[in-house]
Structures are given as C-alpha cells and as structure tokens.
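Please read through the structure below; I'll follow up with questions.
Only one protein chain is missing from this complex, and each of the others stays in its spot.
We just call them A and B in the order they show up, numbering each chain from 1.
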Amino acid sequence: MTSRLLIVDDSRAMRAFVRGSLRGFVDCEIDEASSGFEALRLLPRTDYKMVITDINMPDINGLELIKFMRASERYRDVPIIIISTHSSKQDQEKALELGASAFLPKPFTPPEIVNVVTALIDEKGSES
Amino acid sequence: MSKGSQGNKAMKEFLSEAQDFVESLSRNLIEIDKAVKTGEPDPDMVNEVFRGWHTLKGLASTFGVEPLSLLAHDEESLLDDIRLGRKVFTPHILDSLFESIEEVTKILGIINESGDIKATGYSDTRTKTTRGQAPDSGASGQSEDDNTSLVDPKNLIDSEILEVLTEFEEHRLQINLQQGQAIYKLRISFSLMSIDQELEDIKGRLRPVGEVITYLPSSESNDPDMLDIDVLLALHQNRKDLDTALEGVSADIGTLVPAKMTPGARFDTVIPAPPTAEQPSDSLVTDHDAAAASEIERQEIPGRGLVPQQKEQSISLRSVSQSVRVDIGKLDHLMNVVGELNIIRNSITKISDELRSINEQRDLANELHRVSRGFDRRLAEMQEGILEVRMVPVSQMFDRLSRMTRKMSRGVEKEINLVISGADTEVDKLIIEELSDPVMHIIRNAISHGIEDTGERRAGGKPEFGTVALTAYQKGNHILIEVEDDGAGIDGEKILEVAIDKGQLSREAAASLSEREILNLIFLPGVTTTAEANELSGRGVGMDVVKTNISALSGVVEVQSELGIGTKFTITMPVTLAIIPALLVSVDENTFAVPLNTVAEALTISGADVKKVMGIETFTLRGQTLPLCRMDGFFERPRQGPIPKGSRLLVASLGQRRLGLVVDELLGQQDVVIKTLGRSLDETRFFAGATDLGDQKLSLVIDTAAVIEVFFTSNEDFTQPAALVE
Partner (left out) sequence: MSNSIVIPDMAKLNTESKNSVIVGKEDDLMLVFLGFVLGDEEFGVDLHLVKQIVIPPPVTWVPRVQPYILGVISIRGSVITLIDARRLMGFEASDRHDTARVLMVDVRDERIGLLVDAVTHVRRVPVEAFEESPELDEGSMTDHVVGIIRPDEQTQVTVIDLKEILLEAMR
C-alpha cells in the first residue's frame, strides 16, 4: 500500500515546488488541494499519512483546517506541517496551539522540507 | 533527471503564476484606484492585493528570485498596514504600487527571456525613494493608538472561533464590531460532492448583504458525505435582507453579536471610524431599528448606492481566472494535428470520388462518402473548439493599457479619462500579445500629442479632462480596435510639410493627395506631428513601426482626424491567425494561399482588359480604376508580354485600399492552418506563413496587407511587363 500525502496551498507554483522537493525522497503519492475546501473534500477519500498546508488561504484558512482535523476522530493523529511566511507571529502561535505538528517558515529549501517530512514520518512509524 | 525536470516544472509554474498575480494585482489596483476617488475600496479586494504580494514574496524567495522577494516584501508590509487599518491609500502609495507592478513585470520578463533567475539586476532603492518623497506617505490620520480603541472581540465572540481566525480575519471582525455591525453565525450543510458550486452560490447570496469573515468547518457532522460549515458573517443590511438572500437554503442562523446604532460609521468599510464622542457605546438596538437607521443613511449619503455595484463588477472580473491554463504551444500542436486531419480528409474525399467512377464500387463509394461527410462535420467542430480555446478577452490587454494611461497622464499632468468598451471582445491570444505594444504607442501619442494642455482645452471650450476612448468590437471575421481622443486633431498641412521635407513625397505628388491619404502619411518613417521627441511618445519609434507591427499580424491601421475635434485610429485585425479560409492560386507553377477575408472578388482577366494610367496597369471595375499587381513580377519572376488570357484577378481590399492581384490560375478554396516561418525569413514580409496542403510540399500564405502596403509605398513598379525590369 502506497501512503498518500496532501499538499494544501493556493499557489500552484508552491505546490509544484513542494512536490518536486519531496520526489525521490519520500515514498508517497502526493495529492494537491488549492484551497481549504478542496482539502476538506479530499480528506475523507484517503487515509492521508500527512498534510502540508499554508495558513493564509481564502475562505477556509489553514488554522481552520487544523482545528477541523484535530477535532475529528479520523484525522486527529495525522501530522500537519504548516508552511507559511513569518509575517504573522500570531498566526504561527495559533497554528501550533491548535495542534500543528511542525511549522516550516517560507522560504524553505528542498532539503528542509524533506527533513521535516521524513522526521515526522519516522516518528509516526516508530510509534506504531 | 526527474529532479531537474521537476524543478523546471515548478519554475514554469512560478513564472506563469507570478504573471497571473501581476494581472490580478493590477486589475484590483485599478478598481481600488477608482474606489479611492469616490469612497472606500472593498476590504476583500485590499486583502486580495495583500495576499497577492504575500504569495509572490513567498514564491520569489522560495525560487531564489531575490529582487522580486525584496520588492514583494516591501509591498506586502505596506498592504498589511493598509488592510489592518494602520495606513490608508494615498495617490502616492497607489503610484508606487503601480510602479512596483511594472517592476515585477520587468523582472519576470528578464527571467523569462534569459531563463536565469540570477539575471535580474534590481536595486531596492526605488520603492523607498518614491515613498520617501511622498509628502503624505505612510501614516494616515489613523495612528497606531487608535487600534486600542477598537472593540476587543474577546468579550463578544467565543474563543472557539477566535482561535482559528488569522490576523486579518480577526482585524476584519474588529472593524465590523467597531462599526456596530451584527455578527451572525450561519450553519450550512454542504454536500462534499458539490461543495465548490454550493459555496460559490452561498458567496453570491451573501455578498450583497454583508462581509463574510471566514468559513469554519465543523467536524460534528455524522454523515460522511456532508460537511457542516459555520459562516461567520458581518451583516451590513438588515435581518430581513439576510433571510431573503438565503431563501431556499437551509441555514441555521444564530446571532453572535447584535447590531449597534452607530450613525456615520455603518457604511465605512476600510478605515475604522475614529472614535467619536457621540458614538453610543452601549445602546443595543434590534435589527429592525438598525434597518430603519440604515434606510435613512442611504438617503443621506448620495452616491453611496454605487458602492455595491462596483463590488459586483470587480467580482465578475475576478471570476475570469476560474480557468485552466494551457500553454499556447500545446494548442498550436493540437491545431497542427487538426491541420493534418484536414489533409487526410482531403485524401479520403479524393479516394471516394475515384471509387464513384468505378461502377461496381458505387455502393461502397456512397457509403464512404457519407461517412466522410460526418467526419468533416466533426472535424469542423473540433477546429472551431480549439479556436475558441485560443480566444481571450481583450480585457487582458486593456487592463495593462489603463494602468499605463493612468501613469502617463500623471507624467504629463493632463487629466485623462480613459473610457473602455468592448473589453469582453475575444481575440486570439497571440494577437493580443502582439497588439499590445502598437496600441500602447497610439495611446501614448494621443496623450502626449493629441490631448491639449488643460489651459488650451479650457480656451477651446472643451472639458478640462481629455477623453481617450478605447473600444473593441467584432465585425465579421475581423476585430476592430479603436483609439479615439478628443484632442487637437492632426494638422494635415503640417504632415505634408514634414513628409516633403523628409523626402518621402514630392511636392507634385503631394498636390494630388486626398485628405485621407495625407493623414495616412504619418505612417511613413520619419514623419511625425511634433518636432521634438518627447519622453512619453518615445524616441525614434514612430507610427511607421506601429503600422509595421500591425501589418505583420495581417492587420491594417487607419487614421481619421478633424482639427480641433480629435483623432481616431482604427485597427482592423483578423479574429485569429491560426486557421483561415483561403483561396489557392498558382503563380509561375507555384501554389500560394491568399486569405479569403482579404479578397473581395475574383475575375478573369486578359491583357486586353488592361488600361494604362501613367504607365501603371489598371483595370476598370464597375467604373472604378483598380491598380494591378502582377504577382509574378512582384515575386521577382516576371514574364514577358501582356497578361495572358485566362489569368485571374483577385480584388484585394484591406481597409480603404484596393489592389488587383494578377495570378495565373485559381485552384480552389480551402481552410488552411498557417504555420509561422522561421526568423531566418524575417526579411520577406509578404508571407503570413506557410501551410501544408497535403501534397507533401508547403505553400506560402500571402500576406495581402503587406503586399498592398509595399505596392503603394515602394518605388518599384510591379505592373510592368518583364521587358522593363531586366
């Protein structure tokens, strides 16, 4: 069974960048969502191993997505990595309070995201 | 390998997305610019501009485009201050934002051309200087302290909600509370299957009645196919309006904070109203009363009714981006495939015709004929479909132009009112790309030379602000773009003088010119209406370049002008360049295609029909003299003697000009796919491209506009029999 990973960002270039960075390093199929809503629609379909999301998105923001996932039986333990700019300390704190697993400030390099993702997958793996 | 191509793909996405940002940024800025003049800009739009810069910054730094991320960082912080109410839009801030967009375009252009992100030299001093000089830059009347006077939502809104609001959403909530708007929580159930459409529907319903702060997904739903969402809404209208807006939607409406009576602040949307003494802090009123109050408001503030309208408009513009991006190269490829299918179709038709002549095969032939007819129809449909995909609204170009006009009118200190119509007219993407510069040049001319100084205009009894009307519309297979100004008009006498001075025209020839011909002299190299090269109209680049560029796209440009009243340029372009119906003709045993839309009629001609006028061969068509151009001579393979019997005459017309093209034979009519010629053939201007007619050999597509152009302007004589050419 291949595990799947979801990238949520309204920038397609950013999604392509994350996808490209992880390719070859992480043994996962990668799905993309361009909005919080699309993420909500995709989530029930698969058991995602991890969600990587931006905060500042129209309509449903990343914070709401974290809260939604953390409140749900099914998604409670799925690691969530926040990728966002440093601009708002407040947003960053809120994200971690709501239960984000990691915060990776933009801009990041391919090795940085690979490190965070693999670390979280390993952590998850050793738990079970 | 895969790593590299992935990076490449991301880079491409970056460039195309950044381009999208530039377009939507400028569209939004133009709307904001308008809104600032009459009232307050829509906070949603301000936020979108902020998010645009924000995303651009993130992307630029991720992809290592240092100059862009520096620039975006500056603008992001500025917009952040504005959206959070710490600053307001001033003309200078808007100017600098427009400038920044130009800067971004430049940087992207460099990256795109060089394919190298490091090729961009950018000093970040520009933004700082511009803004530093601005007398009213930075802090507005609103000081930081005012924020403390904002209502603290913590006392009014559940922390469950507050904890998931981003900083901006929290700010919008505060502003709305400050203004005394009622805050509602609407619980709506969405089906996961169709959540996008349902959401758009809800957005559309709520837009006129209030501001959606955010959407909160709830995880409480039991049905796995359904999703409950709480919509946090600041209601700007009364409760009844909300109920009407949500008619037919099952929504659970709960009031979080009731509306407050705050006269004067109800319709402000961006700047938090300064705290005033008369602002009652504790008078809770019912919805009904609030509605009555707002009713009165509306009467008291004339012109406010326009605000929602503008909102609608901007929203419809934005929805344009709800589309799939396709590389134009891929469409070209599809077009080529269709072209090749056309060739196959022709072969099938030929085979079926041959089969018909064989008696025993008649049934089969008829069957094949029927099937191929069906194939034809579908193929035509497909062709049309692909063409449609290539079409984009001219608004893409018009947006850029209005941005430029705005900037330019500030530069020359003239009030310019740019009136745009027909922005939704669709044209082939390639034409838009290529047409932008020529049109820009014409507008530049209109602003710098056409429109008079304010004083002059006043003296002439004209309104102080000059009007430049930019209009697009479709007429048959052509699209027309008009640039009309109400300026001084072009002085024909002056033009004549300049043209004679520059040696473009003899005095004798000048005497015989009609008014229209005189005006069209401005398209000759070196002929200009003003002596000095002006900063705006650009040095060295004249109307001749405009004409050349437009001709290169198989278009024509014409000018009409009346002294003291104004000038109008009309550009006529084919709707698409990719596939066109064409007449196939032969010249000296070579097949050429002539775009059908440039040919008015085809006649048979022989030497006996030719009358000479001053040595020029002409033909009398319904009492009118038509100059003739022998294509063999034009193509430098002239043949001796008079025009042979049975030759064909194509009456070509473009704009007002007519020319008779003499060819050997008419071979038929066919839709042809035009493929561009390589740069190595740039020197020949007479061909719009080549087309594959299925006989393995290419045929050149004659650019009628260029032929007409050269025929009438060049000193060469293409009408003479070969004896004189030698």
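We take it that a contact is a pair of C-beta atoms (placed from the backbone, for glycine too) under 8 Å apart; a residue touches a chain by one contact, two chains touch by 3 or more.
Here the structure is a predicted model, which means the values were calculated and not measured.
Remark: the absent chain touches shown chains B in the intact complex.
Although one chain is not drawn, the whole complex shows that of B:398, B:635 or B:711 it is B:635 that touches it.
Looking at B:163, B:241 or B:692, the residue that reaches the missing chain in the full complex is B:692. When the missing chain is restored to the complex, the residue among B:38, B:347, B:474 or B:684 that touches it is B:684. What chain B contributes to its contact with the hidden chain is residues 336, 339-340, 590, 634-637, 675-681, 683-684, 686-687, 689-690, 692, 695-700.
Just so it is clear, only the chains that are shown with their structure count from here on.
One inter-chain figure worth recording: chain A and chain B are separated by 37 Å, centre to centre, where each centre is the mean of the chain's CA atoms.
By the touch criterion stated above, chain B contacts chain A in their complex at residues 2-3, 6-7, 9-10, 13-14, 16-18, 48, 51, 54-55, 57-59, 61-63, 69, 76, 80, 163-169, 192, 195-196, 199, 214-219, 224, 227. Those residues of chain A that touch chain B in the shared complex are 10-14, 16-17, 19-20, 23-24, 36-38, 40-41, 44, 55-56, 58-61, 63-69, 71-72, 85, 87-88, 90-91, 94, 97-98, 106-108.
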